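Shown here: the complex without one of its protein chains, the others still in place.
Letters A, B and C mark the chains as written, and numbering starts fresh at 1 in each.
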Amino acid sequence: MSRHPVIPIAVDSRAASARRSEPRGGAQRPDSPERRRFLGLMAASMALASAGCSGPPQEKIVPYVEMPERMVPGVPLFYATSFVDHGYAQGVLVESDTGRPTKVEGNPQHPASLGATDVYAQASILQLWDPERSQTVYGGGQLATWDAFRAALRPRRVAWAANGGAGLRILTGTVTSPTFSDQMAAFLARYPHAQWHRHDPLHDDRALEAARLAFGRPLDTQLHPARAAVIVSLDADLFVGHAAAVRQAQDVFARRRATNPGGSRLYALAATPNLTAAIADQSLALPPQEIERLAWRLASRLGVDGVPQDAFPPPRHPDAARWEQALAAALNAQRGRALIVGGGSLSPATRALVHAMNAHLGNHGATVAYIDAVETDPVNHADSLAALADDMRHGKVDDLFILGGNPVYDAPADAGFAAALRQVPFSVHLGLYQDETGRAAGWHLPQAHNYEQWSDARAFDGTAGIVQPLIAPLYGGRSAHEVLALLAADGAQGGHALVQDFWRRQAGAAAFDDFWQDALMQGVVAGSAARAVDPGRPRVPPPPALPDPPSGALTLILAADPSVGDGSYANNGWLQELPRPFSKLTWDNAAILGRATAQTLGIDTGDVVRVSAADAGAGAAAVEAPVWIDDSQADGVVTLPLGYGRTAAGAVGNGVGFDAYPLKTRAGVHGHAAVRLEKIGRRHAFAVTQHRLDDEGRDVARTVSLTQYRRDPRGDYAPEPAQDETLYPQYRYDSYKWGMAIDLNACIGCNACTIACQAENNIPVVGREEVARGREMHWIRVDRYRTRLGSHDDVPGDEGEAKQTRTVFQPVPCMQCENAPCEEVCPVGATVHDSEGLNVQVYNRCVGTRFCSNNCPYKVRRFNFLQYTDDKVTTLWAQRNPDVTVRRRGVMEKCTYCLQRITRARLDAEREGRRIRDGEVVTACEAVCPTTAIVFGDMNDPKSRVNRAKASPLDYHLLAELNTRPRTSYAARVVNDDPELA
Amino acid sequence: MSPRSRHTQDLSTPSELLGGSWSHAAFSDKIAARAMGYPVSKPGLAAFLFTFVGMLIFLGAVAWLVFKGVGIWGINVPVVWGFAITNYVWWIGIGMAGTFISAALLVTRQRWRGAVSRAAESMTVFAVAIAGIFPILHLGRPWFFYWLAPYPNVMNVWPQWRSPLVWDFFAIGTYVLVSLMFWYVGLIPDFATLRDRAGTMPGRRARQVVYGLLALGWRGEARHWARYETASLMLAGLGTPLVVSVHTMVAMDFAIGNTPGYHSTIFPPFFVAGAFFSGFAMMLTLVIPLRRFLGLQDFITGRHLANAAKILLANSWLLAYGYCAEIFTSFYSGDQFERYMTLNRMIGPYAPVYWSLLFCNVVVPQLLWRRGIRHDVRWLFAISLIVNVGMWMERFIIVVSSVHRDFLPSSWGMFYPTAWDWIFLLSSVALFAWLFLLFVHFLPVIAMADMRKLIQERAEEPA
Amino acid sequence: MSPRCYGLLAEFESAEALLDAVRRARADGFDVEAYAPFAIEGMSEAIGLPRNGIPPVTLFGGILGGALGYFMQWYSAVVAYPLNVGGRPLNSWPAFVPSALELAILGAALGAVLGMLWMNGLPRLRHPLFAVPGFELATRDRFFLCLRADGARFDRARAQSVLDALQPLRVCEVPA
Partner (left out) sequence: MPQAFSPTSILTIKLLILAALLAIVAAILLLEWRMAPAAEEHAAVMQPIMFSHKHHVGDVGLDCRYCHTSVEKSGFAGMPSTQICLTCHSQLFKDAPMLAPLHASMATGKPIQWNRVYDLPDFVYFNHSIHIAKGVACIECHGHVDQMPLMTRQASLNMQWCLRCHTHAQAHVRPLGDVFRMTDMRKLSEQDVVELNRLYHLQDRRRLTDCSTCHR
């Protein structure tokens, strides 16, 4: 095995469970030297490099010079901080192993997390250690220093003082940080003619417009799906892509799991596949215009006043009419307990209408609430950037400071930002990477990473949280706070002082120290959540014009990519290799088409097409994109994921996929753009991890309709061979008996488990070619099946049922079979059972016959066909989990139920002479799961959560007929289908 | 003789199996002379160089494999076994016929054994040696292959005896050793002949020493002959069940697995039959050119070839039965996975390979019903080649097409061979040919002692 | 009789002649060695070795190999380091049979071959007979009869006469 960094590790008893009770490292003197010590330890790990066949090298032990208080070498500490994505905070606890941040967990105290996180928070730790992050200041394309930059600033400051900042512009993304807002206010007060522009490619301008239309002011909508019996999603994805996603996932599934099937009914209308539609009880794919028409007709049917009768003709889709009735019926039946969510591609008017419908149904205050916008000074980002670009073109801008973001790459095409930037005499870019903008701007400044800086940010509900650094900036980066302060005055304070000053003013000097300690320890500022406001009766705007695309053209949807988002994560190997939830595509994006549409256009998956704006003539913006056909895509709609085709992302992200931003226009932000597709004859090979969505009638991911389930709740949905059908004596597992239960009702396919596992278990990234060969390494994969409802009672398969097919996501870790087929065939005993029934894989014993993988019916074993673990880039060593062996070439590996976490808990329990408590061992996948679909624990403990989960009649074992006796079991998905729509 | 009598008389009277009128001396000299290092013919040299290069390529490929890892092959999850295991099973199958011919025919006192036994045994030794290399090469960490062997170690751990791979390890190990012994024991008297011949010739001192060492000082004493004969008979008696058991173990490598297409009780006999099939085919492939170029037609007569051809024919029917049985049981079982696996073989992505293997192994051999074809070496040679290819494809289908679509559709995948896969297959064939050429050049291609016995018997025959 | 003599060697044309000569010489009570290029039918009886020790050695080797083979598996899997492998019992005897079988065969084969060599006193690279001119033909097409000088009732003259009576191609003395 390879030698991994530093010391073998045990665990602080208080840290036993990352999620529940962690030590509050907050009290530590933040910039205390220990944060930097890790570099010494790095030196150590370098000394460990490369174990040749000449035996291990002389290894060094590098102690501290001054041992930081509360620090036990080899025992990880957890620090509460906030992961800020697109301006909004997600509370996290970051694990620090002797000064090295190695893993991110959710912060149970934080409203946007409640202990879970999304994939980005998990992947952020790799971003921190990314060796390609910007490491130095660049001036005019030349290597420069911070001092040089400060020198260059001085004359500018003089100029601003003279002209009050005329021609001084600052461009940021979405800002919720109280400190930054305060700084900015002060700055603008000081330079009254300076202007603050906003640009965030994924900012939901339409929501803002909708709020203005409906209430005349910017309000944020707060959803309480936990209180809703009926949820109707109008092309909205509740579970990904916005600040409240993780939280909403938990709320929705609070009443939708195996323990209480049918707690709510979820209807989803979607133009392009999204997780909400996938998990919905009833879903229908419609083009966005159709969805909006249906919304207006529905509104008038519900009698929302101000809505014109028959504003639109009935939608053409055969099922639309039935849906209209069914939805109206369901919503009327559940007034006050219903929830309508509008999102994604709906035009502002229709989203305003949604507010009106909720009000009309009496959902206000029940399932929907409103708060003042969390974003500081909310503006329409598209307009804000366009205005800036205009001024730049007309030479009105002398100094432009781009604090974060990458507008050169992701600004709407018609803003012409890149060109305009060249006309700005003094342009500065602060960024994590020297990206497209960093290269175009006059100056580039390395930005401190989220985990390297002091800052603060608000959550979706306004709750403020402090961002504290886990480690001193690796590359001398600075935060936006510090740079803004630097603009105002030379030799300004550091981020720590800035943030403290602001909060001292809030909390009052007297109580400040306790306030500060508490804020750092909890990761949230107590009682800072926004109060709900009375929005008043929403106005219903006139119906929007909903032109269908001209014949032969398709409606264009530009969506954030589920893996790389707007492109800012393009250089993150974990995310690039994370299979996209629906296509299971890796290292790529694709133009998504519905099957019928593709057939009419004579296009097949893998064909490369040129996508160009329908109205524009020749020479207009066009992108070349390979096509991917997805059955749950609406016909007449093409979806282009954003965030690819980067040119200055880094070695990982450059040249992956195609760049769809050229098709993004300001107009498109408001209406529905139409595009034409034409084949250009080229073909493209995708790297896909799952080739079959059909379960071949094998009923792997079981579904059962609620009606059928109600008919016999105790019905056996999974016949299994009896335990005593064997001539052999049974092994007994008396001490602990670890097991896992996975609830298919609650799995939304967000992939958080996959990437959390990757972070926890040092799972390597193999790259595009290897994935294409079928060699991905993920220990827990999320399979996607399109199954027919109740497919396990032998319904003759007719394709007419097609509309009844549903997507089921099935996470598949190692089943930890008691009669493990893999073990029997290993010639060297490299995989055997331990006395607690774990199917352990002993890497250092494995010779790599791979017979175990052949014999594993679940194919959860992964093999290091080549040297996948990067043993050259030393910063990546620092990220690795010292509790988990790093595997080298030629050995088999697989899920171990997070053996290292079990061991932690066992050591603590043993030292204290007690048994391990239920919930003390939380596997990485369980910890991160937003819906708690995964539960792990001791099957010998009758009261354990896992036993309660397994008690459900829906509980079944995968391929039980093989009598492998898996410890991992699944709860069949109960679909609360609407008889009206059957 | 009359057409009637041909059919009535014993198939293996010496006169039938020995052309010309050879004396002990003349025969011994003819065979021994070849080993005395006379200049090689041009085509012979060309063949040697060609195969030599192939052998070097094989070594180079192995070096690269060990340096880079098995990832240079097309294998993946689910298809973790590809060409390496296919080649292994194929070669080990070829390695069966040798011992079987010598051993089984010796036990059953088939006189026609003598002429072909030496060539067959050599074929066995080389084929098994090559077969033995592949399982080691296919390991992720080949340098630890010895962990399959039980030996006292500081880890206190042992092989996992329940694994068919361990059974196989012992089976192959035993088989290699026993067939080596069998081969060598047969060679001892011939080495003595070569030693003595070299001693009488000028400038052959080196050969005299080498052959002398190998002959272990054999001098043909009557008591030695007695024990020698018994020992050979014992080895033969052991060899016959060994041959069967070895390929049974190879079959178990798959049959013990739970994968549809592997997990089948018919595999052991099925594999054994297949082994004989490919073994005899390869023997014909080697022997036909051998007798042509070395002028051995008098010793390896048409009768020998015809007999081999008949066994080939019989074997092809055994295989045909195996194929049918597989299909039948998979449907009879009512197991959906089995059923799908079978259909997938017939109409899945690897269907072309499946159908062409049926053509090569079942259809083509039916030509051998015709006496004319059985006695036409050109036909026999062509057919033997086709069968070799067919058998390789069969191994491929078993190894790959079974696992590439097993239980969970989500993890189905495809195996596409890389250039390295082909290099290993082809260069291993070259390596085999190279070894065989060396054998032809340095060792008596026919077991002289056995043949002298045959000559003696013919002399005693009532004319 | 000089002790420096190994024996008296007679060369014959054919296997039959040798067989006949062996019978006669043994009848006259000589210690006989017969050399031939192949195993002659009936020679072992004629030379007085109707059966030999190879089969029992082979059997012994087989039993030893098999027994050790099984014991090794049982010991390592049950006593030395017991491990739960896929829920199979520690002593999974059916799974232990194959390896034991192979080892039994190996043991037997080694027994047969090594036994044969040992009983034949091989390897012996140097032997008085090799010094005899023309003896190299013994591995080609000639048949030799040797009356051992250290035989109990060996007498130079008598031996000479007996051999002459057999009309060999030639007779010569083999120096020790």
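One rule holds for everything that comes next: a residue touches a chain if its C-beta (ideal position, glycine included) is under 8 Å from a C-beta of that chain, and two chains touch if they have at least 3 such contacts.
As the structure is a computational prediction, the values presented were derived from the model and not from experiment.
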item: Left-out chain, listing which of the shown chains it touches; value: A, B, C
item: Option from A:Q135, A:Q325, A:T600 or A:N844 whose C-beta touches the chain left out; value: A:N844
item: Residue of A:T885, A:T923 or A:N976 touching the missing chain in the full complex; value: A:T885
item: Absent chain, residues of chain B that touch it; value: 154-157, 195-196, 199-200, 208-209, 212-213
item: Absent-chain interface as seen on chain C, which is shown; value: 81-83, 125-126, 130-136
item: Chain A residues touching the omitted chain (full complex); value: 1-4, 7-10, 12, 33, 37, 40, 43-44, 48, 53-67, 72-75, 735, 832, 834-836, 838, 840, 842-845, 883-886, 896, 899-900, 903, 907, 910-911, 913
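The working rule: only the chains that are shown with their structure count from here on.
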item: Contact-richer chain pair [B-C vs A-C]; value: B-C
item: Distance from the mean Cα position of chain B to that of chain A, given in whole angstrom; value: 58
item: Chain centre separation (chain B, chain C; CA means) in Å; value: 30
item: Mean-CA-position distance for chain C and chain A (Å); value: 80
item: Multi-partner residues of chain B (at least 2 other chains); value: 157-160, 162, 164, 166
item: In chain A, residues with contacts to at least two other chains; value: 821, 823-824, 826, 829, 832
item: Contacting residues of chain C [partner chain B, same complex]; value: 15, 22, 33-40, 43-44, 46-47, 49, 52-55, 58, 62, 72-73, 76-77, 80-81, 85-86, 88, 92, 95-96, 98-99, 101-103, 105-106, 108-110, 112-113, 115-117, 119-120, 122-127, 129-130, 135-141
item: Interface residues, chain B side, partner chain A - complex; value: 68-71, 74-81, 138-142, 144-145, 147-148, 155, 157-160, 162-166, 169, 253, 256-259, 262, 336-337, 340, 403, 406-414
item: Parts of chain A lying in touch with chain C, wherever the complex brings them together; value: 728-731, 817-824, 826, 829, 832-835, 965
